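This report refers to the structure that appears directly beneath it.
Every protein chain of the complex appears in place save one, which is left out.
In order of appearance the chains are A, B and C, and numbering begins at 1 in each one.
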Amino acid sequence: MKVAIVGGTGYGAVELIRLLNNHPHVTVEKILSHSSSGTKLSEVYPHLSDIIDLEMDALDVEALSKQVDLVFFATPSNISKDYIPKFFELGIRCIDLSGDFRLEDEAEYRLYYEDSLADEKYIKEAVYGLPEINKEKIKDTKILANPGCYPTATLLGLLPAFKHDLVEQDNIIIDAKTGVSGAGRGLSLNVHFSEMNENFKAYKLGSHKHIPEIEQELTTAAGETIQVTFTPHIVPMTRGIMSTIYVNLKEHHSSEEIISLYQKYYKDHPFVRVRNEGIIPSTREVYGSNYCDIGIFSDERTGKLTIVSVIDNLVKGASGQAIQNMNLMCGWDETTGITQLPIYP
Amino acid sequence: MKVAIVGGTGYGAVELIRLLNNHPHVTVEKILSHSSSGTKLSEVYPHLSDIIDLEMDALDVEALSKQVDLVFFATPSNISKDYIPKFFELGIRCIDLSGDFRLEDEAEYRLYYEDSLADEKYIKEAVYGLPEINKEKIKDTKILANPGCYPTATLLGLLPAFKHDLVEQDNIIIDAKTGVSGAGRGLSLNVHFSEMNENFKAYKLGSHKHIPEIEQELTTAAGETIQVTFTPHIVPMTRGIMSTIYVNLKEHHSSEEIISLYQKYYKDHPFVRVRNEGIIPSTREVYGSNYCDIGIFSDERTGKLTIVSVIDNLVKGASGQAIQNMNLMCGWDETTGITQLPIYP
Amino acid sequence: MKVAIVGGTGYGAVELIRLLNNHPHVTVEKILSHSSSGTKLSEVYPHLSDIIDLEMDALDVEALSKQVDLVFFATPSNISKDYIPKFFELGIRCIDLSGDFRLEDEAEYRLYYEDSLADEKYIKEAVYGLPEINKEKIKDTKILANPGCYPTATLLGLLPAFKHDLVEQDNIIIDAKTGVSGAGRGLSLNVHFSEMNENFKAYKLGSHKHIPEIEQELTTAAGETIQVTFTPHIVPMTRGIMSTIYVNLKEHHSSEEIISLYQKYYKDHPFVRVRNEGIIPSTREVYGSNYCDIGIFSDERTGKLTIVSVIDNLVKGASGQAIQNMNLMCGWDETTGITQLPIYP
Partner (left out) sequence: MKVAIVGGTGYGAVELIRLLNNHPHVTVEKILSHSSSGTKLSEVYPHLSDIIDLEMDALDVEALSKQVDLVFFATPSNISKDYIPKFFELGIRCIDLSGDFRLEDEAEYRLYYEDSLADEKYIKEAVYGLPEINKEKIKDTKILANPGCYPTATLLGLLPAFKHDLVEQDNIIIDAKTGVSGAGRGLSLNVHFSEMNENFKAYKLGSHKHIPEIEQELTTAAGETIQVTFTPHIVPMTRGIMSTIYVNLKEHHSSEEIISLYQKYYKDHPFVRVRNEGIIPSTREVYGSNYCDIGIFSDERTGKLTIVSVIDNLVKGASGQAIQNMNLMCGWDETTGITQLPIYP
């Protein structure tokens, strides 16, 4: 199958290229970039020298729809919403790594994305691509809204507890930490090496785009409106997300009981690994891989359940999950091409 | 004044040496180390070559009490509790950077420190050395229990809210992050460079020694029993602590109101800086200095107050605060010798 | 084909496991570890949880020789030399990632490895496994001496110049830099996170084990005795080696001419990439991959040729090259299973 990647100079695109290079059924036919049209990919990314010799082009929907079967969008916010409807009408499936098709609520989108939502028709066609909860819907969709990095780690950590109705509705705290690549390749003083190295920062308290996304999916799972407190932080490292989640249990269950329930919940989901009691995963344990690893601690003393969920933000948090979704959309085994082990150390 | 430092090869000691080198009233007369007795300090720490030429000795309480006026203990847990009483009886003041004299409750100490508490007489003599709340008591004590690094950041972030009775007793979440130097100089796979670099870890969920210390001081401040949920994490950097604290406000106050209250609370405390609205400090902003910087975000939507408090774990979280305490015990200005600006970048 | 890995808790072994997991023709049947016999691999390396469930065993040559076809040694110095001869006599091929079979000269081995060389018979059987120069010999050997990390980067950078007789015999300077994983998993203050982070060190000036290895191979290539000045340094990062090499050209050639000659030299060697004029590779450009990237600068002003050669020390510098050698020994395409792209960023 031939695919195209729009947003060719960003980290999402280059990670798609890395992972698709090992995929047995897919060829990356075209790489599109508005800013680098006419440039060879290896000039922007010398690590691809002598391996991938594509020249980047500007996006031409009509032309592209005749050349490829599926298009990945690895673009900033508020871009894909203008193009994916066109591809949809031309019968081309799209996987959107940006947030344009994740939210269903116009007001929320407007508030957090500062733009108007895509036309309702296409929002309804879109499926939120977290394979561990939406596998069947994903198989049939033509517009796949690939989840955000923080929501992926957070939802995989929280959903089993919500599905089993273990958790109180209030006092859900998500203290999240990301490696710097989550900020992308755009230059900014915030992620200038000398400012970010040997530094640890909190940012966007109460205003991060991923808040409505997490709340939307938790609300669906819980069947009642869920609000969360979410604080993202930046860690002086390139890759990795940890979401440390605090909830109140409706009634006490031991760590062991909850772990057992989580392990059962994820037993048919090859990319989620729930650690045994007393073991908490660190971000390095999923580095470069599509795994989400989860650790559980239930504290009898305080009644709080603490869930630690780690992913590689560029793999399970973006491009790896996009390929997992593509596999499902194409009827292939969901692990095809993304079984790389974590790189350690 | 002449002082001695016990625990000469650890990071607490070497940071005391760095800071005291600029102190106008103090000479480091002796450095004691059980493991490195007979070794020159510069052999262990070549960065002190040609500057400090002391040879380390084993500790001899009698002899030392004739040579110095004050002793710093920068030792692991469960050591100073055997020596400080002896110095006390000989009239020598001690500042203990370890946790041996911080807790008043035998059972808690036994649970978290796995040893018996020091004799009650000396525990009663000891003062918990957080100058921002205990200044007067510190001036008169002969046994100073220097606070832990996490408790320092956390208590300075929480106490004004408790003192003003703004905070609900339940659902206090402290998500704390430390640089690796907090783990000390002892070798362990956990802090082996290749394991810790490009990695982010949570550890000791529900079992860290600093939990009872934080709870003891909050309970005193609140006048009612306070329990907290505390999760420490390690960041791949050498120095810095951030404590991200989540509490429920009894009633809503804006960020601005709370900031104003905090700024007033700390107006006579030169080492605490409360940022204005919308500004959250990062750990680098206090690197190498004795400052504690605090950012405040009150979220009307969720009713949660988020407090971000940062310190340098080795300065305000250990050796700098110890010197601040020494200054108070000696009747000097509390900032003497510790006015170094943060190193940036 | 079934293989075993001896030295199962070290970084060489765990990198073999990562790479072999994607190899179409090979199964890792046994992992041997003296220190961790009886332990499950995932207890030592949680990132392998739910993927590889082998329990490590102590090495039993007889038994192992009936279970596997080929044995990798990823052991410290002076261990494989006692075992590989036994496997050889039992007809089992061995690939040795340690230095035990690299040197031919007893005196040199004794000087740098502080032990006696393996029996001459086996040293003669051993082939130095740098595929880019020894491909034919590698195909037939039963004892493969996998090159050291520094020698791999250095020799690939220097050999074309020597083969074309461009370089003066004297004044060969190799200033090499390695990521910390090169020091292995053994604990030491040198690679304790807080000591090594934000730090850059030179070490083992004039005494590193890789000096005689580099000189032996250059001497063979040049047909005359070559001595080098070699200084290794440690960089505060986990992976990557850069060898910056300075030589005097016998007569001046432009960068372009030398690059052209190098590109021709390596045209049939898929893992060596020679950059075009003005482009110097950085270590990140080969991270996690088996590539060796080379940059060339010929300075007319000084007559010096500077060669910059980068590899991932754990892949092309150890386990990836070992698999490349295995592929050749087994008659497979040399790239089988090791075509992963560099991870970037």
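Points to keep in mind about this one:
Following the convention adopted for this analysis, a residue touches a chain if its C-beta (ideal position, glycine included) is under 8 Å from a C-beta of that chain, and two chains touch if they have at least 3 such contacts.
Since this is a predicted model, take the numbers as computed values, not measurements.
Checked against the hidden chain, the listed residues C:6, C:123 or C:237 yield one contact partner: C:237. Within the full complex, the residue among C:43, C:82, C:136 or C:198 touching the omitted chain is C:198. Residue in contact with the omitted chain (choice from A:194, A:207 or A:254): A:194. In the complete assembly, the contact with the undisplayed chain comes from B:281, out of B:281, B:303 or B:320.
In the complete assembly, the contact with the undisplayed chain comes from A:237, out of A:237, A:280 or A:296. Seen from subunit B, the chain kept out of the figure touches residues 11, 14, 17-18, 21-22, 45-51, 181, 197-198, 238-239, 273, 275, 279, 281, 284-289, 293, 339-345. Subunit A meets the missing chain through residues 11, 180-181, 183, 185, 187-189, 191-198, 236-238.
Against the chain not displayed here, subunit C makes contact via residues 171, 173, 175, 177, 179, 194-195, 197-203, 205-206, 227-229, 231, 233, 235-240, 242, 244, 246, 248, 280, 282-284, 287, 295, 297, 299, 301-302, 304, 306, 308, 310, 345.
As a convention for this text, only the chains that are shown with their structure count from here on.
Residues touching across the subunit A-subunit C interface largely coincide between the two copies, over half of the numbers being common to both. Between subunit A and subunit B the centroid-to-centroid distance comes to 38 Å (mean Cα coordinates, whole Å). Look at where the CA atoms of subunit B average out and do the same for subunit C: the two points lie 46 Å apart.
Residues of subunit B in contact with at least two other chains: 179, 194-195, 197-198, 236-238.
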